[in-house]
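Questions regarding the structure given below will be posed in turn.
One protein chain omitted, others in place.
== chain A ==
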């Protein structure tokens, strides 16, 4: 397949590789701190969680080499097949899957379990890149929009059914990709307005929102009538129509929240909006993680000195709440450094993606930047108590082999695609 390019490291972006290893290293240290048991005091014990994670990290090296060995053309050519296999693996869960913590998201492979949804993200990004790089592709057409949305909705729906709505939410990241590639702006606008309506409806009740929006519309009309000396002619109909849409969606938000959501989902939002204040049961995790982070202070308590981390006080601290370990042990300095690292890492991916000559590579790179961003923003937002509890991992930090490998695949396919850019022409 490759003649003069036997060196698989040719053209590799070492900055991204560097970010990868730094993030993984910091991540593992914190898993170590979070899962270190008092009794067992061997430095490395492979039966513990930090030990297992080390094995996963070690095994990701051959995985990386394997990814780099294939030519970038391979990923482009077989992206549809990879996508189909990936969706099939999601469907297969309903037949052969293993149920852990109420979600059938795992295949039991004897000594370890795999979570196919972590790999589906890469497959979906490849498929999306393939679709967008097609010469006929035009997002102004409804047909194309339907195609694009189906690609991300199919895996998202199967993941929701597992049920693992948190992981499915990540597919929302592709909106940014599609917008970048020409999706009409009103999709973003509608999405934005929908979020605002959702939050205000929950917070103030739908009746107040209805009244407030009505007042806003009236002010708008008055403004035009008196200050612009304009009489709205056919604009009336549009305004009334718009108001009806807003009213309808507000009422349906209220309905969905109160009748479709389960109580635990409602609780998560209510806690965040300060409507219930129960730190002992439902808000326990968030309260614990926020307290743990706050207790770190400016400079932190030091490695393995976090009393709350050592006391196992934050549930799921090594997985979804790993960031609280950083907050306690390394303080404001350490935790903001991690955020800066993530910001620089994702910006670096975007920067590299924009430099791609091949549209396929660009879209793929942009997709993974958006995915990493979503994970990072939602996870840390939850841990520091400004987003509701949504269980998705923090890339490279959270304990879990599938997630680690999933993110590794995601990143290194892009590194491979990027490497080819330098000698393709």
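The definition used in the following text is that contacts are C-beta pairs under 8 Å (C-beta built on N, C-alpha and C of every residue); 3 or more make two chains touch, one makes a residue touch a chain; residues count from 1.
Note that in this section contacts and distances are computed from a predicted model.
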| message | Given that one chain of this complex has been left out, which of "Penicillin-binding protein 2", "Pimeloyl-CoA dehydrogenase small subunit", "Chemotaxis protein CheA" or "Carbohydrate ABC transporter permease" is its protein name according to UniProt? | response | "Penicillin-binding protein 2"
| field | Contact with the hidden chain (one of A:269, A:321, A:366 or A:412) | value | A:366
| field | Selected residue (touches chain absent from view) among A:295, A:358 or A:389 | value | A:295
| field | In chain A, positions touching the absent partner | value | 38, 176, 179-180, 182, 188, 278, 280, 288, 290-291, 293-298, 307-308, 310-313, 327, 331-332, 335-336, 339-340, 342-343, 346-347, 350, 354, 366, 369-370, 373, 377, 380-381, 384-386
